[in-house]
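To start, I am sharing the structure in question, which I have written as structure tokens.
One protein chain is absent from this view; the other protein chains keep their places.
Right, chain A next:
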């Protein structure tokens, strides 16, 4: 929940031109778009003061449920509530179908890519991805070389971050193949809407998201090692209560009906990773871990880690446990790798990528670097291995001093950066004191991968910049969330 999306301007030859963004309710003008018609009818009949009361009520629900998040980089681990807006973001069945095809294609390609780079590296031999992309990549995990995880699945849970710029224009902003978070917000947002406005759901056919925990459990179970039996034992591994996403770890374990464990609850017993229970040690078949690779196993990775399980990588290599997501998948989140996704999709699926990438300049290429330096004030520059919006430059919002400082960083380590144009992101209305007002949004659909199925929950997490004119959906900087509806056929 810590990433910044920037939008609003489209720079051309150094001239800043403000464009009217595409509004998902009203399109480019004032004609209501189809997916919103039933909602609009309902909304027009509603009393605004009642809705305002409902909005406050919704906030109370969140406070009571305890959905909060921690902001990193503050002196104390401050818990805050992510604001929720009651106006749903609505996607038609047809739009969703097309998006789903693109997401499935991309996720299959990501898994094929991960298998390839940890085994034969055909894509490098074919010259489609330069060797340097792997060689100089800190996220490439040598300990994964030669490993094929149970069922061949590397990224069991994926979040593909999408932005929209027009009626038919979607872009993938980034792939979250490591540990996509935020699914608990998707579920709580829907739960809250169902409680607040049951009548709305009887008027409109909205595809359900509530099956996610059951689907997650089933999908993880389907990836269990051979010999796990009919009902594989699944557990969620959390770094503990001080982690910013602890709420989500506990929530998902609870919703799936599986154990929430910490490293010190687990031990290698009889060649398996087992958890301590009142009946002794019980072996785990599938571990949904929310602990980073480096901290996963003090015997094989960072020896100082107290969060992991010594020997879990040994059990993994011996085929005794499924780790979800697989270690080493972070390389697919890498922003330099991202820039090769169109080639990656084509190489493994034999088809053109259905979902577009945002055009990306790789600053390690001299021509690109020159372009980026010449147009710095119009671009977004990101660290290749960075995440969470840290260490990035938003050209149009940066001061002269910030631009000058960033220029130095770019010149010193060009390979550490990529740059992208600032897209004119779509807006969706939020509910304000003065009625509906457009705000920028992005979307993170959640994808579950098992050997025989790619399951995409209809909808996902919509993040919205709540301040007027604000270009940042980041939850730590005034961003909020919305319920995301995918309409039935």
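Some notes on this structure:
As a working rule, a contact is a pair of C-beta atoms (placed from the backbone, for glycine too) under 8 Å apart; a residue touches a chain by one contact, two chains touch by 3 or more; residues count from 1.
As a convention for this text, contacts and distances are computed from a predicted model.
Remark: of the listed names "Ubiquitin-like small modifier protein 1", "ABC transporter substrate-binding protein", "Transglutaminase family protein" or "Multiple sugar transport system permease protein", the one matching the undisplayed chain in UniProt is "Transglutaminase family protein".
Contact with the omitted chain, checked across A:88, A:311, A:414 or A:429, is made by A:311.
Considering A:61, A:93, A:250 or A:299, the position touching the chain not shown turns out to be A:299 (whole complex). Taking the complete complex into account, A:270 is the one of A:270, A:367 or A:452 that touches the chain left out.
Only one residue in the set A:20, A:37, A:94 or A:119 touches the chain that does not appear here, and it is A:119. Chain A residues in contact with the hidden partner, per the touch definition given at the top, are 119, 121, 131, 135, 142-146, 267-268, 270-271, 298-299, 303, 310-311, 314-315, 317-320.
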